[in-house]
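The structure that follows is given in the form of structure tokens.
One protein chain is absent from this view; the other protein chains keep their places.
Now for subunit A:
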Amino acid sequence: MNLTMPFRLEPVLDEPRRGQAAIRLAVGACVALLVGAALLLASGYDPVVAYSALARGAFGSMNAISGTINKAVPIGLCAIGIAFAYRARLWNIGAEGQLYFGAFGAAGVGLFLPPSTPPVVALPLVLLAGMLGGGLWAFIAAALKAYRGVNEILTTLMLNYVAILWVAYLVTGPWSDPLAYSFPYSAPIIANAQPGRVFAGIHPGIIVLVAASLGLWWLDRSSRLGFNLRVAGDAPRAALYGGVNHRTVTLVALTGAGALAGLAGAIEIAGSTTRLQSGLSPGYGFIAILVAWLAQGRPLAIVFAALIYSGLLNGGFALQVSSIPPATGTILQAVLLLCFLAAATFGKYRIRRVPASQGSP
């Protein structure tokens, strides 16, 4: 009996045109909204109320927009780091931990600088310390990969937990704020290292995110490093033959990814929380993996994907404000993501009916 499916996914060989991709994703979004509406109706909620709440929480007011933009910054920066490492086919699952270790570095500088340090010195120092912290944390996994061949997926994943617990130790122990009644907070970093909100509640982190995105775009376009990363990732032997040192590439790719995640941690502290705290990131480093994939690693698409995803997260809270249970929000997010991914996949593959006699084994 022949159990093979009469359909087959075939790669599309010609490069799809941009207009087609847009239509495909729009169709994907519509399908997602329809499936979501059906689910909402089935569980007894009005889809119009739900979608208007989702949209209101994401982009419906200046407060919502600034909240969405501020949340997109750490997600987007981590995602750009993940995409950067993936240029060399390296999986960075450790953005969350690198974010925390970057935040540790940033707080280490921001808490102990003399309060009179001028803002033009203090803020860059804090951000730099964040990048150093995140980069250093990723460097551990990078060095193990480069010199001992240890799988970076495992090491970056495990190091997440170490970094999170290290921060928890600091904020309940040596760095705990004596004025916070033993709650897991450090004291605020010096005021001169806090940029505040530049425009209508938006902190300047978005500028850093856009700059990082343009940086990756430039790297892909016209830099030797970008080329080396891709060659070493796709064809290690060819890279070796061409004089590209795969160790250097591994170290640069992962450490760079860590530095970007660490920068995200520093921005969270300087721009949002003003202090190191437990629960600083509600999983931004993990969400970033999804965002990097959704955007298929494209630098500018990551910025948009981060904004949309962060809008979905904030919209999820607004659903609850409109008395729709939070699980519904999570289901809607998942349906949207699945449909986007399906739409993207159909851009690369097409379904072909295969006559039974020719079915692949």
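As a convention for this text, a contact is a pair of C-beta atoms (placed from the backbone, for glycine too) under 8 Å apart; a residue touches a chain by one contact, two chains touch by 3 or more; residues count from 1.
Just so we're on the same page, contacts and distances are computed from a predicted model.
*Asks:* Which listed name, "Amidohydrolase-related domain-containing protein", "Response regulator NasT", "FecR family protein" or "Nucleoside-binding protein", is the one UniProt assigns to the chain that has been left out?
*Replies:* Going by its UniProt entry, the chain not pictured is "Nucleoside-binding protein".
*Asks:* Given the contact definition stated above, which residue among A:125, A:180 or A:354 touches the chain not shown here?
*Replies:* In the complete complex, the chain left out is touched by residue A:180.
*Asks:* Out of A:36, A:57, A:97 or A:233, which residue would touch the omitted chain in the full complex?
*Replies:* The single option touching the absent chain is A:57.
*Asks:* Determine and list the subunit A residues touching the chain excluded from the picture.
*Replies:* Spelled out for subunit A, the touching residues are 18-19, 21-26, 29, 48, 51-52, 55-61, 63-64, 67, 70-71, 169, 172-173, 179-185, 272-274, 277, 279-282, 295-296, 298, 300-301, 304-305, 307-308, 311, 314, 317-318, 320-323, 326.
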